[in-house]
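All protein chains of the complex are present and in place, except for one that has been dropped.
A, B, C, D and E are the chain letters, set down in written order, and residue numbers restart from 1 in every chain.
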Amino acid sequence: MKKVVTFGEVLMRIAPLGNKKLKQSNQLEYYFGGTEANVAISLAQFGNKTQHITAVSNDFVGDAAKSYLQKLGVDTGLIIDSRHPLGLYFLEVGAVMRSSTIAYNRSNSAFCKIDPNKINWEKALENCDWFHWTGITPALSLNAFKALKQGLEIANKKGITISADPAYRSGLWNYSHEAKDVLNELVALSNVFIGGPNEINELLDTNFSFDNDDFIKASKLLMEKYSNIKGVFDKTRVSLNASWHKIKARMWNGKEFSETNELEITHVVDRIGTGDAYAAGLIQGLLHYDDVKALQFANASCALKHTIEGDANLVTEDDVLGIIEGNISGRIKR
Amino acid sequence: MKKVVTFGEVLMRIAPLGNKKLKQSNQLEYYFGGTEANVAISLAQFGNKTQHITAVSNDFVGDAAKSYLQKLGVDTGLIIDSRHPLGLYFLEVGAVMRSSTIAYNRSNSAFCKIDPNKINWEKALENCDWFHWTGITPALSLNAFKALKQGLEIANKKGITISADPAYRSGLWNYSHEAKDVLNELVALSNVFIGGPNEINELLDTNFSFDNDDFIKASKLLMEKYSNIKGVFDKTRVSLNASWHKIKARMWNGKEFSETNELEITHVVDRIGTGDAYAAGLIQGLLHYDDVKALQFANASCALKHTIEGDANLVTEDDVLGIIEGNISGRIKR
Amino acid sequence: MKKVVTFGEVLMRIAPLGNKKLKQSNQLEYYFGGTEANVAISLAQFGNKTQHITAVSNDFVGDAAKSYLQKLGVDTGLIIDSRHPLGLYFLEVGAVMRSSTIAYNRSNSAFCKIDPNKINWEKALENCDWFHWTGITPALSLNAFKALKQGLEIANKKGITISADPAYRSGLWNYSHEAKDVLNELVALSNVFIGGPNEINELLDTNFSFDNDDFIKASKLLMEKYSNIKGVFDKTRVSLNASWHKIKARMWNGKEFSETNELEITHVVDRIGTGDAYAAGLIQGLLHYDDVKALQFANASCALKHTIEGDANLVTEDDVLGIIEGNISGRIKR
Amino acid sequence: MKKVVTFGEVLMRIAPLGNKKLKQSNQLEYYFGGTEANVAISLAQFGNKTQHITAVSNDFVGDAAKSYLQKLGVDTGLIIDSRHPLGLYFLEVGAVMRSSTIAYNRSNSAFCKIDPNKINWEKALENCDWFHWTGITPALSLNAFKALKQGLEIANKKGITISADPAYRSGLWNYSHEAKDVLNELVALSNVFIGGPNEINELLDTNFSFDNDDFIKASKLLMEKYSNIKGVFDKTRVSLNASWHKIKARMWNGKEFSETNELEITHVVDRIGTGDAYAAGLIQGLLHYDDVKALQFANASCALKHTIEGDANLVTEDDVLGIIEGNISGRIKR
Amino acid sequence: MKKVVTFGEVLMRIAPLGNKKLKQSNQLEYYFGGTEANVAISLAQFGNKTQHITAVSNDFVGDAAKSYLQKLGVDTGLIIDSRHPLGLYFLEVGAVMRSSTIAYNRSNSAFCKIDPNKINWEKALENCDWFHWTGITPALSLNAFKALKQGLEIANKKGITISADPAYRSGLWNYSHEAKDVLNELVALSNVFIGGPNEINELLDTNFSFDNDDFIKASKLLMEKYSNIKGVFDKTRVSLNASWHKIKARMWNGKEFSETNELEITHVVDRIGTGDAYAAGLIQGLLHYDDVKALQFANASCALKHTIEGDANLVTEDDVLGIIEGNISGRIKR
Partner (left out) sequence: MKKVVTFGEVLMRIAPLGNKKLKQSNQLEYYFGGTEANVAISLAQFGNKTQHITAVSNDFVGDAAKSYLQKLGVDTGLIIDSRHPLGLYFLEVGAVMRSSTIAYNRSNSAFCKIDPNKINWEKALENCDWFHWTGITPALSLNAFKALKQGLEIANKKGITISADPAYRSGLWNYSHEAKDVLNELVALSNVFIGGPNEINELLDTNFSFDNDDFIKASKLLMEKYSNIKGVFDKTRVSLNASWHKIKARMWNGKEFSETNELEITHVVDRIGTGDAYAAGLIQGLLHYDDVKALQFANASCALKHTIEGDANLVTEDDVLGIIEGNISGRIKR
């Protein structure tokens, strides 16, 4: 049993039912999510020991958030209670050519105001095999960035493998530091890079195209600059519309390029968290299989997430392996 | 800010959830609709001042109907309270090859029994830029027809642009007057014709085919007969089944033929009110843009309505403009 | 008005809403089903007199099961009350490449423990035109097998047409008898065989392929062995994934091979009970039309079931005839 | 097994959830009811054979109404299908000092327009032991009155016991006939009178007070005038507020006065249909027990209905007997 | 028709259903509220013209808030759109001895950060008859205090009657100013004081007891200090537990002491907003009746609110007058 630690904001998702707009009905449903917590949950469902580090409000909302993580197998023992509210977002779910829309309420959240000194990184990273972070965290606040950097440094000392998903979301960065500087600093401490030409262009001020040749060139350049990076794992998506997607994955591990089959999601159930499902699938694959199978695992995990409601991917390792083996006809299991 | 006035029945839609048949569950949900009210709501969402004229029951159902219109930005100040019940319909929502089915309860409704003398048309049409009517209204009762005709005559005097959507629904006409006579009388008072060969054939006893050449010929004939008609705006639909449609729009404005791109709705959320969304989009376009863009606006507005639950099209002008600009991949908006 | 009798377990289906996993929400919805009861319900909806024989728990769950059958037109007057619980299953509904999953709780159910001596077959089969059974029943328990065999023997004596749907589900057989022996014994008492090469291979230890030639050969062999069998009616299905199916039907009636058009279900609403809808459609067709139209009726009935929530096919004869006539565009019926 | 026949309108009740006002939420739930249908349902739950005569719309709403009655054990075989809509009412449920409010939509319903010649009274009243009617029916329309009178006359000829619940609701009477004349005409054909001083005052233009002495005097006067009346059965209610009631029952059967204990409903779940539950309990009691126990049965049945959601009383004979025996502590039954 | 203007935060209330704790279910329902907005809504339901001034988020949550106010009759034309999120609170509803619990997320809300210069007080207070404020607003932020003070000064100049509900909630005050100073400054600008000994003690550093004598003494002292105050209107509540309350109201208007009857709420449906219902009832009473009847109106309005779900009191003037007249038995209105 492997142990994976994640760090990041837990967000409450609040949404009207079906494709309704908020003003159409006073019924809502909620899930808890957050990109790194989603990874922790998915890895717990795959059978790993997982621990998530964050700060939540010291009220019944924070209590519900912790209960949610516990339910899905994530250790919440090191989560910090805060007097600030839990971050949340409202979601209106689109369909076909109508986009889903998100309204955030997170800029003064418990996590944004986390005190880096209150985190017990030593205990969290004890006997840990993998640490995962994303670019959302350092974007949120200076405190969050500092806390993450501390964690990465300790993880590095302990020889823990670190995966970076430095997805750059410009809307989030609004404190003193430059996104590019911060992300480079953190990637320099990481071992597995989740991203492709887009993300590398943002880091290195390059201009690679999206095709496979450029993907390999970009990956090589990144791995030259950051020798600790042992592999670059990218996913590609074609959205016919909000309800119909096709996904593939590709990688360069320094020696080998590989690309998966395309998986077609003809009826998207929930688009949120599919990238996190990819990351969790990749980590599961790299912890238990070889690079090529890990890539397939990541892609199949991502595909399955499109059929799961909520932010996190509640599928088992067997579910994912079935997809890799080509069982995609969705026959009833009795 | 333009002001648009509409006149017609407000209907309550009552439906079991999802694709259930009524007898399968005792849970229901409701919306208010009615073809002209839907147009008013959509135009209010686009940012216009709108007023809807109708009669509703003087009980908590009628109160809820008015509240619903107010919520979505429609002025209800001139709605008449009646001792007759509000019209309503039950809906069972089909899928794929199963049709949706509607059971009406409207033939003795507050609107059918509306007293034409109680309508304050002068106040309603004050500073009004546009008046919209459909063929449903004169079909319902002699009172409704008389009231509508009064409104059109006053609107004409005030130089207000009038759009006619004379959709002929044979099942509704059951009083003394002939549908064709009545509709010709009303179209003669109008400026924008929403329909195509089918509707013109019904009016003029012609036999035009559905192709574009005949569409132009039919339009020309109509505009010859009714010189006040300045344009004919049609929509065409291919239904693979109840869940998958393709739509296009075309127009003849006396000088120019134009046709939009096809928009494909691969996963229909709600089919009801899509024609009203077309009409509202067209009016919005004609009030704010040129004829060709108005046609595109109408088609895009109609397409988006297929993704909105309920009878009315709750999308903004920006939403529609985005579709016209080709943003149909449904990417999440954060 | 024809009378059809069915015999088999009534199961309660309990499922979280939408595509949720059970642990995601504490809301559930239920239906009653069971393969033979589904056939009875569908035939009642088609306008026949139907009676279902089974055993249910003598508590409010059993009472609800009987009420459910009554609601949908099935006579419950000969159902046996038992001190054992009603069988049930939990369902998690999949989508796209995610399979639906079923967890059964039926092995000690009221029906499995049914006392064959308590069934009033004479009364049940009075003035009966058709008796239908499936391979699920004899798989459940020795008691169920014995009871079914008694019923078949009495039905045979009364000259009632018997349809057999010997679908073999290996997971269910866990008592002393061999599935193959039992099913052969029961098919020998039947007149209409619902199945194809797969089912015949299981019965006769043959190895026919799935193509039409082999279907005919297999059917001939079966009808040679069991001269009472007057026709073999098969259905074929292509599942692109859990949400998108294509179905066809074929038959050999000793003289004639026939195959229907393919019907495409682009948005599956509910996959459960579609085989039962086929069987019910076939029986309805054979009771009221010729073999070829019966096959079309079966296929169209099966297609429509994919759009109906719950286990049983709540469509009317007119609904099915509409599909046969090619009205598959799903246009709203007002 | 006794057979009871009832005649009257089936109404659909549509209500927002809990204590919400209609405009507060778009979720609704529905039940079917109608005062006489409620009596039929309750008597079916007590184990009697029951048949309800009415007219319903020939659409899926009427189909759902019949399915509902069948579910709860009422024979619907003689119900007439009509092209007019089913009557319905909307309900906002009050609490404490806030009244529940009802908005009717029934004045042009299938039942109001029932054709008396289409009712097969001979078949309905075959082997019938009891016929029940209420004052709602003749209030609705001349057709309904005529149909009821026909039924009563045939029932009288067949020697069937007839119970009359002539509750006078002034808001309903709006056709040519006088309520008092009509009700006297119908009471003259009846055997059991459900009512007390209020109802007798309305019939006989008397002025009896509500106390027990006057109850007896009024009953005697009524039984003098209508010698066929064998007993007068009244119920009395004290409403502390909408959520807290106390009820008692009393009777005069020509020989004996009797009064029940008071039953206190400290937490009213659903007030609608409690009078019908009294009537059904009374009929059950008179069919199976003596007058005094029948009165107790009526009162206990009425009390229990306050705890049942929907219009009809879904309790068993054992449930009622338990209350009569004093088991009112509500201890869990396992 | 009177015009009333209110100013204050609109809060979204989000709550699990029934008495559930948040972690027990992922279903929620929401209402919009906020103490001053509740007053505006209630006064609109009583038939007044009302306008609410606030700031909401410029996303679909803010749009839903405005739609909600419009639905219930409040003019939203002067509401300010802000880039900050809408304030909200989560609610777990208690029962009996279990308290309801609230978790706020409002300290960085659109309203707290409102820019006083963006409010068009001149237009808002045009033709206005009454302005209402509460002590929540100045507690929230310096901006909110400044904006309120501006409004009061302009209202004073225009001779508009001003009601003050200076409820002191210590948990909210966390900026530089002292609550007592601020509230005195604002009360000095007001005409109607809603409160009693508790509130006066907080303002004047006195120590009055809760009895009627001290209520009068305290009122006199307040009215001496602030001669513009023309009346003091208090309410008193006895809570047996969270589900059972008794309420009364009392006043001193400089000449006369008056006290209402006690109203008993034996089954509390929703406790939130009952104080606002009192305030709205009082304003309605003072605008349309004399002081004594206004007090009764306030108490009856408050009582009814306990039976209404959501934050605002959706009852009509007739509903309240009925209670004053003693109709508290909750008899069904048909």
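Note that in this section a contact is a pair of C-beta atoms (placed from the backbone, for glycine too) under 8 Å apart; a residue touches a chain by one contact, two chains touch by 3 or more.
What you see is a predicted model; the values in this text were computed from it and never measured.
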**Q.** Chains in view touching the one left out
**A.** A, B, C, D, E
Q: Decide which residue listed in E:R169, E:K220 or E:R334 touches the omitted chain of the complex.
A: E:R169
**Q.** Residue among B:S25, B:T316 or B:S329 touching the omitted chain
**A.** B:S25
(Q) Looking at the full complex, which residue from D:I136, D:A155 or D:I265 touches the chain that isn't shown here? (A) D:I265
Q. Taking the full complex into account, what residues of chain B touch the chain not shown?
A. 24-27
Q | Residue ranges of chain D at the interface with the undisplayed chain | A | 29, 71-72, 263, 265-267, 269, 303-304, 306-310, 314-315, 319, 323, 327-334
Q. Since one chain has been left out of the picture, which residues of chain E touch it in the full complex?
A. 18-21, 23-25, 94-102, 104, 169, 171, 239-244, 267, 271-272
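Here is the rule we go by: only the chains that are shown with their structure count from here on.
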(Q) Going only through chains that touch each other, how many steps at minimum separate chain C from chain D? (A) 1
Q: Please report how far chain C has to rotate so that its Cα atoms sit on those of chain E, a copy of the same sequence, as a value between 0 and 180° in steps of 5.
A: 180
Q.
If a residue has to touch 2 or more other chains to count, which residues of chain A qualify?
A. 21, 23-27, 29, 101, 104, 267
